[in-house]
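All protein chains but one are shown in place.
Every chain is named by a letter (A, B and C) in the order it is written, and numbering of its residues begins at 1.
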Amino acid sequence: MFKNFGYFIREAGTSLSRNRLLSIATISTIAICIFILGVALLLTLNANRFIDQLESDLEIMVFVDQELDEDETADLGDLLESTPGVQSVEFIPRDKALEGLEDKFRSEKYTLRDTVGKDNPLPDSFSVKAEQPHEVVKIAQEIEKMPGVYKVNYGKEMVERLFSVTKLVRIISMVLILLLAFAAVFLIATTIRLAVFSRRKEIYLMKLVGATDWFIRWPFFLEGIILGLVGSLIAIGLLVLAYGSLLQNIQNAIFFIPLIEDSKMLTGVYLSLLGTGAVLGVAGTWFSLNRFLDV
Amino acid sequence: MFKNFGYFIREAGTSLSRNRLLSIATISTIAICIFILGVALLLTLNANRFIDQLESDLEIMVFVDQELDEDETADLGDLLESTPGVQSVEFIPRDKALEGLEDKFRSEKYTLRDTVGKDNPLPDSFSVKAEQPHEVVKIAQEIEKMPGVYKVNYGKEMVERLFSVTKLVRIISMVLILLLAFAAVFLIATTIRLAVFSRRKEIYLMKLVGATDWFIRWPFFLEGIILGLVGSLIAIGLLVLAYGSLLQNIQNAIFFIPLIEDSKMLTGVYLSLLGTGAVLGVAGTWFSLNRFLDV
Amino acid sequence: MIVQFYNVSKTYPNGVKALNDVSFKLDQGEFVFLMGPSGAGKSTVIKLMLREEIPTRGQIFIESRSVVRMQKKEIPFFRRSMGVVFQDFKLLENKTVSENIAFAMRVVGAGNQEIRQRVPQVIKMVGLDGKNDRFPSQLSGGEQQRVGIARAIVNRPLILIADEPTGNLDIDTSMGIMELLYDINRAGTTVIMATHARELVKDSYKRVITLDQGRIISDNEAAIGDAI
Partner (left out) sequence: MIVQFYNVSKTYPNGVKALNDVSFKLDQGEFVFLMGPSGAGKSTVIKLMLREEIPTRGQIFIESRSVVRMQKKEIPFFRRSMGVVFQDFKLLENKTVSENIAFAMRVVGAGNQEIRQRVPQVIKMVGLDGKNDRFPSQLSGGEQQRVGIARAIVNRPLILIADEPTGNLDIDTSMGIMELLYDINRAGTTVIMATHARELVKDSYKRVITLDQGRIISDNEAAIGDAI
């Protein structure tokens, strides 16, 4: 192997350029598959980020029994804060709550407050956020049992719908990524197999002249790596460009969807795509070759 | 052509079975590409259906000036109904509105109504739906200017966000479908090109023996059609199975997402996938062949 | 005159001068040997006749048609007037012996009936009886060569071109093939045969065109002693 390494490299190089159609076909197949895989990955990551945010916006409204005095209310706040799974607790005095309700009906002509007078019918409340959005229901049920809690409201139906939608989105995106990954593996393997197939006589002949399997394999492998790397680099280049322009153009328009800008994470995505390309290039070659090496 | 038709068919058949590796490679590439395209299509159609529904759920709350009497209120209702672009108008008496509000704060201990007494602070209102969800803003602005309207509420910010999300989803799904369609065309073309490439000597030789281009093309075309049809039929079979089990299993769990069951529409999708497969099979063959026919 | 080469030169794209100012004429019904050392240009002459290659200079007429100026769509029909035995056989690897021969008949539009009749005939002529359903890879070198011969003669072409048709055949089989070619020639077909086999040429008293380094160095009807 090491003795011949220089030869293997040169061999891979000339073979790549002499079998140009095969090289181009393999590179473009790899590039397209990796590109689509990358698009799907970025899409999924961003969608997940978005639904994470939707979920983490969920809050439990805890209305306080109007019979509680200020100290007791504060105690309830402490109790809420110390409940396991609770991330944050915000106190909303009844006046604030009325103001919020008013907003909905505000007009220049008169205010809800005027109608209600000093007799604000709303109770004090706490807005509670869970560490794990999925624990909202469980936590709400726990809180309901606490003394001094008049009522708990967490938009049961809405939350359930949201969770079933986000669950669906997560499942679908997982399935899609798996499906695309499987398809990419298969399509790349098929292309390489066809490329190797059209060189089967060459392989047969090398065996007849006394070449060992590994002597034949090495240049093919190097070709596989090179094709895999070049293909996925092209795909990654396109991804970087496309995602970059997306970040620039869409970010402002739809500010509330937080596109992933974290360059560490993106780099991770890109590197794993690159690795996938190279591995597929080699693995595809390995399996395709073995079939024709048995002479 | 017609004289030789039987021969061309037999020829295509034997060639398919003798070049088994090439046939299998082409069929599975077509099947995978068409399958993924189909998954993406169904997903997009359902997503669009879902966001259509989200959008059509939008309503404009029109609060009536408390100074209006019953007749005047009814007139306003008529006016709203006759406004162009309005689909439906529903009258919500102030008592109902209070009940709705009460729900939010209901507990066994006491009711909002008790607190407020007879003095319900809420106005009568109309719930207005637009024919075209995208006209909600325009219609709301028009309604705002009508006499007797105390306030119009359509969740401005929420609606705008919803529209930008749905617009984004629509654009992304369009782009994805186009991308996948392009990739499918390219990958299938590449596979066929490789398959034809490994038979280039055969083609060369046929030309040397005096075969016309069309005499060589016909069996290849028939092969292309057969491979395209078989490949896409496999894909469609898988899609039917997968989508069918999805309908059965998920429909109930997530009842509020209306999966498309319209068999006419589904048939349309499947038929167009079948057509795509056959066309790609032939077109791919056409372009790949021409390169080697020039002898 | 059925074949005419006028001052034909052929330089391959890589600069190799394969033919240099070659001129000759063949009459209908002639039998001509093309001889000369390896690399002399024999196969190039044949490739030019088939329009597999185009001459760099000069003109070639076959049946009074200019091979050089011929339109693309005429080429297949033009090629059908010739039956060719290629030096490297050029058999369709995915077709059996019968199918290889039948293919040449289908190309010229022969009917199924005719094909079923004629194919076994020529297979018998070249001594491949019973090997109809073999693929080329299942034949010996000489058997493959004879499939090529059968394919070349099956359509009873106007011109039969054979490039080293006995290179892989023993002397007895070769003699048999020569008899076949003579028969075909007697029936009116013009035959051009490139060969190295002196013993086949020697006693034939046919015309011999000798090439060397792309030039014709002799062209006479002579016993082999004079020709080489």
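Note that in this section a contact is a pair of C-beta atoms (placed from the backbone, for glycine too) under 8 Å apart; a residue touches a chain by one contact, two chains touch by 3 or more.
On a predicted model such as this, the values are computed, not experimentally measured, just so you know.
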item: Contact list for the unshown chain, restricted to visible chains; value: A, C
item: Among A:Met206, A:Ile257 or A:Val279, residue touching the chain not depicted; value: A:Met206
item: Chain A residues that touch the omitted chain in the full complex; value: 3-4, 7, 15, 18-19, 202, 205-213, 215, 295
item: Footprint left on chain C by the chain that the document does not show; value: 12, 14, 16, 35-39, 42-43, 87-88, 134, 138, 140-143, 145-146, 163-164, 167-174, 196, 198-199, 228
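In this text, only the chains that are shown with their structure count from here on.
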item: Contact graph of the chains (line, ring, star, complete, other); value: line
item: Most centrally placed chain - per-chain CA mean versus overall CA mean; value: B
item: Between chain C and chain B, distance of the C-alpha-averaged centres to the nearest whole Å; value: 63
item: Length of the line joining the C-alpha centres of chain A and chain B, rounded to whole Å; value: 22
item: Contacts with 2+ other chains: residues of chain A; value: none
item: In chain C, residues with contacts to at least two other chains; value: none
